[in-house]
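The complex appears here minus one protein chain, its other protein chains still in place.
What follows is chain A.
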Amino acid sequence: MQPLTDIKLGFSIYYLSENAVTLEFGHEISEDLLQQISSFNQLINHHPFTGFETAVPAYGTLSIFYDPIQVIRATDLPGIDCFDKVSAYLYQLNNQPAQIHNVPYNLITIPTCYGGIYGEDLEEVAALHNLSADKVIDLHSSTIYKVYMIGFVPGFAYLGGMSAQLATPRKPSPRKVIPKGSVGIAGEQTGIYPLQTPGGWQLIGRTPLTLFDATRTQPALLKAGDQVVFKPIDHHQFEQYRD
C-alpha cells in the first residue's frame, strides 16, 4: 500500500436533501475519479462528523447522509445550518494533511457458466458480432473489470472495462423474469443480476455466487473500487457451487 499524504481533492458540494449533501468530483467515468472518490469515502468513514450516517459513491459523486438534528446541535461544527456545517467540515477534512492509504480493494472471481439455459442469449450475441460463442466467452472472461458503483437493486455492480467488441443493445422487449446470478450485457456495460427481477439485458451466463445476502455482515459481495474477473465453469461445477 502506498501512503497518500496531504491529499487535496477537487470537489464542489451541492444540496441533495435535508439529510444529505453531494460532493461532485467530475463528470466522466474514469479510474482517476473512482480512486479520488474511494479515497474520500475512506477518509470520511475514518473521520466522521457528529451525525454522519453513510456515504454513497457513484461515478462522479460521493453523497454524504446525516441526521440533521445531531448536526444542528453539534457545537464543534461551525455554520448556521446543516448544509453549512457539513460543507465546512468536508472542506476542512479535505484540507487537512491526512495519512490515507490506497484502499485495499479485492480482486473477486465470479465463476460463470456461459451459454445454454444459463445464458440464453449467448448465441444471439455471438451471431450479432460475427464471433463464435467461445470467442465471446473468451473476450468476456479475459478482462479485469472495475466496480464503479453499486446501484439499481441491492448489490448490483456497475462494471467498467468490457471489450467494445461485445457491446450489444438491450433486448427489444424486457424479460419478465431474469434468474438471480444472471450475467448480462446492455450496451457497453456488463453486470450481474443479484436478485430475480424483470430486465432487458442480453443474458450470456449465470454465476452460482450470491451477490446479495441480507444475513451477511457485508450483504453485497461487491463494492465500488473492487476488481472483478469472470471464470468460465461448466454446468457440473455450477451445480456443485450451488450445493
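We take it that a residue touches a chain if its C-beta (ideal position, glycine included) is under 8 Å from a C-beta of that chain, and two chains touch if they have at least 3 such contacts; residues count from 1.
We adopt the following convention: contacts and distances are computed from a predicted model.
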Record-based protein name (UniProt) of the chain missing from this complex, from "Carbohydrate ABC transporter permease", "Tol-Pal system protein TolB", "Carboxyltransferase domain-containing protein" or "(2Fe-2S)-binding protein" = "Carboxyltransferase domain-containing protein"
Thinking of the whole complex, not just what is shown, which of A:D32, A:E53 or A:D134 touches the missing chain?
-> A:E53
Which of these, A:L16, A:A88 or A:A186, touches the one chain of the complex that we don't see?
-> A:L16
On chain A, what residues meet the omitted chain?
-> 14-20, 22, 27-29, 53-61, 63, 65, 68-69, 72, 81-83, 149-156, 158, 195, 197, 212, 214, 218-220, 223-224
